[in-house]
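This is the structure, below, for whatever I ask next.
Take a look at chain A:
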Amino acid sequence: MSGILEFVTHPLNAVTFFPLVGVVAILLLAREKETLIRWVALGTSLITFVISLGVLGLFNPQDPGLQLVYDRPWFTVAGWTIRYVMGVDGLSILLLLLTTLLTPIAILSTWTAIQERVKEFMIFFLLLEIGMVGVFLALDLFLFYIFWEFTLVPMYFLIGMWGGPRRMYAAIKFFLYTMAGSILMLLAIVWLGLHYGTFSVPDILAQGPVMGPVQYWLFLAFAAAFAIKVPMWPLHSWLPDAHVEAPTAGSVILAGVLLKMGTYGFLRFNMSLFPDAAKYYAPWVALLAVIGIVYGAIVSFPQRDVKKLVAYSSVSHLGFVMLGLFAFTPQGIEGAILQMINHGISTGALFLIVGMIYERRHTRDLDAFGGLWKVMPVYAVLSLITALSSMGLPGLNGFVGEFNILLGALGSRVLGSYWFAGFAALGVILAAVYMLTMYQKVFLGPLDKEENKCLQDLNWREVVTLLPLIVLMFWIGLYPKPFFALMHPAVEHLLQAVLK
Partner candidate 1 sequence: MVAYWIFALVSLLMVLAALVAVTNRNLVRATMGLVLVLFGNAVLFVLLEAYFLAVAQVIIYIGAIAILIVFAIMLTRHVGDAWGPAFHRAWAWAVVVAGGLAVGLLFWIAHWPAADGKAKSPVDPQYTKLLGKALVAPDGYVIPFEVASALLLAALIGAIYVAWGGRRVKGPYPQRSEEKEA
Partner candidate 2 sequence: MTVPVTWQDVAALLPEFFLVVWASALLLLDVFWIREKRTTAWLSALGFVVALVLAVGQMGRAPLLAFRGMVIADAFSVFLVALFALSGLVGILLAQDYLARNGIERGEFYVLLMFSVVGMMLMARVADLVMIFLALELFSLPLYVMTGFARPRADSEEAALKYFLLGAFASGFMAFGIALVYGATSTTSLPHMVDVIQAGEADLALLTAGAALVLTGLGFKIATVPFHMWTPDVYHGAPSPVSGFMAATAKMAGFAALLRLFVLVFPVVADLTPVLWALAALSMVLGNVAAIAQRNIKRLLAYSSIAHAGYMLSAAVAFADPHLGPQAVAAILFYLVAYVLATFGAWGVVILLERRIGQEGLLLEDYAGLSRQYPGLAAAMAVFMLSFIGVPPTLGFFGKFYLFRVVLDAGFVGLALIGVLTSLVSAYYYLRVVMLMYMKPGEPIVRREPRVQATVLAAAALTLFLGLTAASSLYAWATEAILRFG
């Protein structure tokens, strides 16, 4: 009993498993009490957010290492002690906060959008939050894999049950693609366990990272899982389908958090476990990243479905993150981590915005709109800020991240070429093109469609949904220092180990 108490009172366990309280509560409620269920879910996720703020309060930004580590033997299997290791450091603290922030926002966005099977929806959503938070906090490979795979299940149901017309195809594609990568990672994890006798990442690193030719294979096995999740070109084809079919809240979480699990995986595991292989493959990864940046931007442009446009823009943005990570410079990696957060904020907001108009017009076709500025001014302003943030306008968050990434890539000795940064810069310009075209088609021009003339502007709930994200866009854009301060020691620490 005291063991359980000790377990749940640790802040990292609390923030991970608190949504379970909501799940149990919702399970006990009758399915007809939909409003109550929504409130319980929202309340649970808000409390989780508060707990994560508590974690931030306990976090010491000066400490480059892992903090608040909870390390217990979990179970023993024939000589293997599988440990339950949770911890947070500068690489993961922001992603933790992003996850716990986006979850209540996404839940709030479903208030009227999800009318069917609310009970199941909220259960899956809270389960998803457990998985996501666990992925960012787990430091034992086995535990990490459990959380990692576990996120698949609720997301599969979210897409498949509440998605669009081709939801079943999209859901199964999402599941199979992601699983294809992660099972290869599982084999690599088992190999590491056999080799090191432990799955705990700190313990493995204490014994020294993986050396010898096998690390190139292991790197690829891990990279398969993460690259599909990111998604890196050419493994991205599940993403547009999943995004288009997923319900708004699902898209928000998918773009905002799930994709970051891939980049975070590269950062946390690929770089530190196989440093030589990571440096060896860095130009190739960067090449794919740059191709993704340009490809995503170019393909976004002709899309008529707004969601698809945003989905392809994600491929482009995540390409920036990958480029920054594999530049192996402090600026590059810090920019990449910040860009993960930025992308979560701006793309999350974009999907919310798309969802709001979809709820009103039940279409996402760009040609169905035009001149919305006149009927929905608040909506138009918030959308403009979000679009500008997404394309990286100075003064907003996107600029800070992308600028740092480009600087990092330019100064990178591992990549050894300016061309990566040069082509990536092209992506910034293209982003401006497709974002502004989209904005123009939807909001500017004549208000010539009859259906659009009587559209309601945003209500207070929708504004509240967007507001935290808008505030963050300005905050990061104007004063990013506290964010960098959180990650800087950890990044330096990581680079020291990797570039040694």
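By our rule, contacts are C-beta pairs under 8 Å (C-beta built on N, C-alpha and C of every residue); 3 or more make two chains touch, one makes a residue touch a chain; residues count from 1.
These made the cut because all candidates are chains of the complex that A comes from, given by their letters.
Being a predicted model, the structure only gives us computed values, none of them experimental.
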Task: Options 1 or 2 - which one, within this complex, touches chain A - done: 2
- [ ] Over in the complex, which chain A residues touch candidate 2? Could you list them?
- [x] 74-78, 82, 117, 120, 142, 145-147, 149-150, 152-153, 156-157, 160-161, 167-168, 171-172, 175-176, 179-180, 183-184, 186-187, 190-191, 193-194
